[in-house]
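The complex appears here without one of its protein chains, the remainder shown in place.
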Amino acid sequence: MQKLRSLLILFVVIAVSLPLTISAQDEAPQIGFWEECETPTLTGDINLGVVFSLTGGAAIYGNPQLQAVQMAVEEINDSDYLGEANLVAIVEDGGTDVETSISAMTKLVEEDQVPVVIGPTLSNQALSADPIAQDAGVLVLGVSNTRSNLETDIGDFYLRNSLPEAKVIPGTVAQATEILGLENVAVMYSDNDEFTVSGYEVFVEALEANGVNIVATETFATGDTDFNAQLTNIIALNPDAIVVSALAAEIVPLLQQTRNLGYTGPIIGGNGFNTPGIASPDTGAGESANGVIVGGAWNIAKQNELSLAFSEKYEAEYGAAPDQFSVQAYTGAWMIATGIRCADSTESAAVRDALKGLKDFNSPLGSFSFDDDGLPEHEPVAQIIVDGQYRVLTSEEAAAVFGE
Amino acid sequence: MLVVEDLQVGYGAIIALRGISFKVESGQVVTLIGANGAGKSTTLNTLSGLLKPRAGRILFENVDITGKRADVISQKGLVQVPEGRLIIAPMTVQENLEMGAYKRTDSEINSDIQQVFERFPRLGERRKQKAGSLSGGEQQMLAVGRALMMRPKLIMLDEPSMGLAPMLVNEVFSIIRTIKAQGTTILLVEQNARKALQVADYAYVLERGSIVKEGSAAALQADEEVIQAYLG
Partner (left out) sequence: MNLRTLFYVLSAIFLGFLIPYLIATYLFNKEVLSPEQQLANAMWRGSIYSLFALGYALIFSILGLLNLAHSSVFMWGGYIGLMSVLKLDMPIWVAMPVGMIGGGLVAVSVDVIAFMPLRRRNAPRISQLISSIGASVILLSLATLIFSSTPKRFPQDSIDALPGTADKPLTWLLDNANVRITPIQIAIFVIPIVLMFLLEYMVNSLKIGKAMRVVAFNQRIARLLSINVGNIFAFTFFLSGVLAGAAGVLQGLAFNSMTPYMGATVALKGLTVIVLGGLGNIRGAVVGGFLVANIEIMSIALGYGWLSDAVVFSSLFLILLVRPQGLLGESGKMRA
């Protein structure tokens, strides 16, 4: 059933994208290192392993990711970016759990012997499944893993284009400080979770770097639902913003209670806030989410030619606006192709070295580079939730929500 | 009214009743006498349905009630006043009596309570008092009064005189006489065989789980062996 559907989607993709790409051929902005690297001498099929969460709770991220990768593969093949050679995606469902992603990765590495894998969707899946590729010397490019230290925990065959929190938060805090004129903020975080604690630490560092005062720090535990007491402490100090590092399950009640207690100011969140459901009136915090500020890798309103072109084409093909995850996946597939092109090889190690050396790669995410530690780098977008929508944070948007 | 046939009861490996048979005729006072551990309480508890027999049959008003649930049996009018005056200590005297009428829906509950208070004036004086604070004799009266609230057809009393001062013992037995006079059948279990035989019409002697003797109360009072063992 799943296979049949992907096949059908693939078919539609081909049918729709053929005329589109041809017509787009001679237009100005073009993703890829067309000039920087020569067209490779490779021939035949090059297998690309794809593992995304196509089922389970994370399928809301995984399915757009797959669509975006398939779109990129079509473009790469149709434009002869890899010369005579053809990129062939071998798709496996990584589920939403760790076990499924491990068996998917094992199949791709051992049975299909792919040189490169894109995925899996979740950080903890990467942490468990990617070592299989690492041991076999197969390159994995993560496109949605945001947990910090994955590079050191997995090994040198792991790269990602998704910014870890440590890379998103400083940029977000800097932009928010400037636009909102923050001076005193209160910080709240869940102190029994690895991710939220590391998010908290990054926040503190970024706030200090921007000269923002932390007037109060409150903690809670993952699984808590009542934050009224902590919020009461914080709100009494009248901070310019409340900075929160929490997981999605705690965020919704926290937002609701913050607003119920009469606080109307900005709430700056970590990666946990990057879940579309947060502002949903049914399952999320609804109106209470307005005024949430969260950094993201990408926003649909990002004014960048490649980004606009991508959004337009994606929407035309799939009937829905793209999200951050699909943009990252699309860019990831193009990055892998660029690694192969520049290395003129399908050897995992050679592709990796070429990829790792990527600097100023023009993409819908903006200008992308790997830094000296092999960590992804591009300008994050500070976003603000307005009427349930993630918008790019500007003084106009801020004024619309907070007055002034 | 009550017919017991070949009743056998045990606790695990211990056999407490080894097939006993006896009868209680309507309107009579029948007593079951025996030494400690003879199986008297076991008999009453089995009749009440608190214990399940291994064999045998119990007929109450010609209906087989063997193995029926205790609450069903007591509702049929076969009521036990258990050994050790099991009153409901944390409830008041009045509440204890009301609980006796738990299953009753008629309108005479309050007048029945009044009757109990008339019969036992000391309970009436202490109606609002917690039952646990009553003296031993008062507790026994309360236990009997509560059983009467159930409007029993056959009331089974398990050692009502146990642990009471001689004066109170006499009082208990006079109560038994009045209950009998009002037409309620009584199965009386006693260690105080002398007193028991004085009020009873008929008697059975229980020894280590078996009935070893039976006869009219008058006959047993004259029986040499009984005098030796229980009245001496």
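Letters A and B mark the chains in the order given here, with residues in each chain numbered from 1 onward.
We take it that a residue touches a chain if its C-beta (ideal position, glycine included) is under 8 Å from a C-beta of that chain, and two chains touch if they have at least 3 such contacts.
Nothing here was measured: the structure is a model prediction, and the numbers come from that model.
Asks: What are the shown chains that the left-out chain touches?
Replies: Result: the unshown chain touches A, B.
Asks: Looking at A:Gln113, A:Thr225 or A:Ser367, which makes contact with the chain not pictured?
Replies: Considering all chains, including the one not shown, the answer is A:Thr225.
Asks: Among A:Asn210, A:Gln256 or A:Asn362, which residue is in touch with the absent chain?
Replies: Selected residue, touching the omitted chain: A:Gln256.
Asks: Touching the absent chain in the whole complex: find that residue among B:Asp6, B:Glu25, B:Asp71 or B:Glu225.
Replies: Per the contact definition at the top, the residue touching the missing chain is B:Asp71.
Asks: Thinking of the whole complex, not just what is shown, which of A:Asp156, A:Glu287 or A:Asp353 touches the missing chain?
Replies: Missing-chain contact among the listed residues: A:Glu287.
Asks: Across the whole complex, list the residues on chain A that are touched by the chain not included here.
Replies: 57, 191, 218-220, 223-226, 228-230, 232-233, 235-237, 248-250, 252-253, 256-257, 259-262, 281-283, 285-287
Asks: For chain B, which positions touch the chain that isn't shown here?
Replies: Touch set of chain B with respect to the missing chain: 48-50, 69-72, 74-75, 79-80, 82, 86, 88-91, 95, 98-100, 102-103, 146, 150.
Here is the rule we use: only the chains that are shown with their structure count from here on.
Asks: Can you check how far apart chain A and chain B are, centre to centre, with Cα atoms defining each centre and the answer in Å?
Replies: 82
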